[in-house]
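Every protein chain of the complex appears in place save one, which is left out.
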Amino acid sequence: MQDTSGQGQNSQQHPTDTTGVGAAADHTSNRLPELSGNGSFGRPTPRHDGTLKVTGQARYAADHPIRRVVHAVAIQSTIANGRVKNIDASAAEKAPGFLAILHHGKAPKLYRPSNDFMSATKPGEIRVVFEDDRVYYAGQYIALVVAETLQQANYAASLVKIEYDFLHPVIDTDQAMNTVYDPEQFFGEKLTAQRGDPDGSYAAAAVKHEATYSTPLEHHNPMEPSASMAEWNGDELTLYETTQWVVGARNTVAETLGVPQEKVHIVSPFIGGGFGCKGFIWPHSVLSAIASRQVGRPVKLNLTRKQMFSACGHRSETRQKVRLGAAADGKLTSIFHDTLVQTSPVDEFIESCGTTTEMLYSCPNVGIAHHAVRVNIATPTPMRAPGENPGTYALESALDELAYKLKIDPVELRIRNHADTNEHTKQPWSSKYLKDCYRMAAEKFGWSKRNPEPRSMRDGKLLVGWGMATATYPGMRNPGAAKVRILQDGSATVVSATQDMGGGTYTTMVQVVSDALGIPVERIQSTLGDSMLPPAPVSGGSMTTASVLPAIRKACEQALTKLVQTAIGDENSPMHGKKEDEITAQNGRVFVKGSSPSSGNTYAEVLASKKMAAVEGEGFLQPGEERKKYAFQSFGAQFVEVKIDPEIARARVTRVVSAFDVGKVVNPTTARSQGYSGIIMGIGMALMEHTIYDDRDGSIVNSNLADYAVPVNADVPDLEVLFVDKPDPYIDDQGIGARGIGEITITGVAAAVANAVYHATGQRIRDLPITPDKLLQV
Amino acid sequence: MQPFSFTQARSEDEAMAQLRQNSRFIAGGTTLVDLMKLDVETPAHLVDINALSLNKIETLADGSLRIGAMVRNSDLAHDAAVIKNFPVLSQALLAGASAQLRNMATTGGNLLQRTRCYYFRDPAYAACNKRRPGSGCAALEGFNRIHAVLGGSEHCVATHPSDMAVAMVALDAVVHIRGPKGERQVKIEDFHKLPGTTPQIETVVEPGELITYVTLPKSAFSTRSAYVKLRDRASYEFALASAAVALDLNGKTIRSARLALGGVATKPWRSHEAEQALTGGQASDQAFRAAAEAAMKSARPLRYNGFKIELAKMALVRALNEAAQL
Partner (left out) sequence: MDSPGWNRRSFLKAAAAAGAAAAMPDIAVPEPQVKPDVPASSQSIRLKVNGTSRQLNVDTRATLLDTLREQMGMAGTKKGCDHGQCGACTVHVNGRRINSCLTFAVMHDGDEITTIEGLADAGQLSPMQAAFVEHDAFQCGYCTPGQIMSATALLREPVGNTDDDLREAMSGNICRCGAYPNILAAIKSVRSQHS
């Protein structure tokens, strides 16, 4: 989701923000202490929600205890193209506990939402569930059965007989080339770009490299399958959801049901991972709602693991042709990156592999193109660094190949082509420490000891390979709002309709409040994942930190101002009658500047004296002019060691050292974990992950966690994650200075692994994953 | 899942007596519950045999090891006698599944483990001769990367997924079966059946019969044994290819050998050809490679699984090297 337009989300315009432009135009005197690093901000801080998670008390979507809840089971198409001819539910209807069946011939009318990302009405797939009898892909929802218990619902669903008119599906990209087209844009970003003369410069280049790299279709597979629990109270709907976007879920579900947004309440305090597949809103959230209305009882719909392979998106396979031309000194003279991906018959989502290539290196001649075909597979969706991740696999593999042709060290090659500005947008970077990343990671890794010759390094019988790649991801930001309350007992609360899918938002929210108000983290409670709270953007595009934390600091400032005004207006206060700018705050006390803090009052005393329960501040901030002046981008370097046992075709990643420049690191504890997270998912991408479709009927043959291999503990070696940790001076005006972290950490990993495999073996593998069958001849 | 009735048996006699039409014994449940959820197995009645006292590992007077059918995989893997005298079995067990599943899965149940063939496990596929005899085989022309290169027929190419059984083949195990007609013993090599024209018949176990014990005879080769398993990830995954080997060495001379393969064949696969190639010769990397060639000589690749032939050879050579410790 490469939205960097900086425009506000219309529906999220906060009612109390009368300026309409947020903080960019609102530079009131800042009463808050500077983020000096003396508090918890920037320091390792244990997770605020840690105890709930280790005791089993954290409630995920399917965990909420709801009285009289009944169970729904979805029936999915077993064909990938055609029509539903007949649905025979007669046996199911007689099954014990049966309550209802819904399908295209028997469902309330549903409506297509406006499908607009900025107004938070973008569904995962624009075709509405049960819209008609057409089948476009295997796994499409055909019917929903509701029964008293889960066992009864499963059994009743198994009794429903569905007849289809079968049409031959198109699954393979080669077979779909008659549908190929050039998509125009992806979330506002053009998918075709050219500067200079990429063809002519390539023809004239001293050293050339051209190759095609491919990545397979992949699935997110968060550990928590999506679930939706619906409960109607009159015409008001509460949905217990697992969503990366409570505001989006509210707006999209409301529009799909044809009811006002105010009637829909999304509750999603904990999300069992998402990685993109819970970003947009998928049909199950609507299915539980209409089923609940139908049976007059709360309904729980918990997707199966198998359903997760067709019901909430995937990453398209990619085929990427990369062509590089360089002068003998390694300076890039031509880059061309041409991407072919798949999308579905019913909607468009483009894995935009080339957009990163536009700016990652300095080069006068660059050409980017994207093409798509339509296949009978469900609609793709963002999956951890959509575009950047497979895109960097191709580009960074190609650069490694070029480095060998040039006989230049791969790190040195990248430094020689360092982009001092964003040559695509012609903007200076807001901040960029990529060279520091190379240096820090290379030193820690011991890169200087690398013999570049393939097959030259050994550990006994094992071939050792060292490879590296650049990592990058945009520094996105969207409008965000929050409220902070200082309570009469001196504690505080902070709320925002943001989400925490494991990145640590609960904790960073508290850290910001703690430092701003001088209240210990233990005395602050953060609340999120509820659509009734002040709106925040999707937890996607690595934008939560940059979007929400500045608003929280702003809210702290307003709350503190109100507290100061309360003290000034209180005849019994030592601050009575002072001017606002004569008062300052420190460690939970307000007092007259220049005097001893003990001469003032604690927050609790100020409120108690006026018999007030609390003061509340609101913050609503959005990106502004800075987005026109600067390019915001995070960078990093991934260094990987592999050891390959050529006698048994086994490759294992044995060491990874990575360094990232993501601006300020708010919480080194959770940031490091996010580093591990992306690297490990990248190892999975490099060595094992691929979803397999049977070309004959379009079904997924490995739609389970035994056959779709993701890394297990034994696959993961010692990892080291380093951060430059220098604040981005322009991303916000509240001194937070943090860009997101969730996605950059996976970018470049697969390329670094593949480059290490080449270094170990002399064999270049250009199609992922690097499974044993591709290592038989090393 | 289909409704079913359930009874619990406290003895072998009770277990037999509780059988009804379309019944299954349930022990660890790791295969049966899984397949019942997929509607691949649809028993009307389950007889729970977890309370049976077949849960002991005993060294008999003749030095053989008697393993009760209800002994859990984890207990068998960590048994001191197994680790000392039959290391290949311990290694194979620990290479299988996960610690949790090994705490559930039983010795008898593991022998009856059913294939991981995608098409067998998904009733949406009409064609599966194992599930619906005579319906065809979706895997033959389908995505068959995980399927068999040895022992397949035009009716079925599904692999047997067990690691334990492969090790037992290399140990000349004997399966003890009790049924209405009394008790019988079957050599493990004969226990599993090739698919042929009847892939739905996977073992010699008849309806109404119960596996009671597996015995491992004392042999000159069982202590010098090893298991090697190759797969896409490091753990918690079925084999693409695995090898169990046991060697009786006199110095470097191979007096006798047992070689079995997993992940590549329709049953736990003993390679007499490879054993013959080794017997009487000198243990060497070259001899091991020749044996591996012999083992895979009759392999028949399908569209996506040709790599398994080479991979199986690699597993065999590695296992032989580990067992011989040259």
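Chains: A and B, in written order; residue numbering restarts at 1 for each.
We adopt the following convention: contacts are C-beta pairs under 8 Å (C-beta built on N, C-alpha and C of every residue); 3 or more make two chains touch, one makes a residue touch a chain.
Here the structure is a predicted model, which means the values were calculated and not measured.
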item: Candidates A:Gly272, A:Gly354 or A:Pro537 - the one touching the absent chain; value: A:Gly272
item: Touch criterion as defined above, residue of A:Ile126, A:Ala176 or A:Leu705 at the omitted chain; value: A:Leu705
item: For chain A, residues in touch with the removed chain; value: 46-60, 62-71, 94, 96-97, 148-152, 154-155, 220-225, 238, 265, 267-275, 302, 304-305, 501-504, 506, 525-530, 532-533, 669-670, 672-674, 676-681, 704-706, 710-714, 716, 718-719
item: Absent-chain interface as seen on chain B, which is shown; value: 1, 3-6, 8, 26, 28-30, 33-34, 36-37, 44-46, 48, 50, 74, 78, 94, 97-101, 103-104, 234-236
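By our rule, only the chains that are shown with their structure count from here on.
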item: Rounded Å distance between chain A and chain B, as computed from the means of their C-alpha atoms; value: 43
item: Chain B-facing residues of chain A, complex; value: 78, 96, 151, 154-155, 158, 647-650, 652, 687-688, 692, 694, 696, 699, 701-702, 706-707, 709, 711-715, 769, 771-773, 776
item: For the chain B and chain A complex, residues of the former touching the latter; value: 1-3, 39, 116, 118-119, 122, 124-125, 138, 141-143, 145-146, 228, 230-238, 240, 307, 310-311, 314-315, 317-318
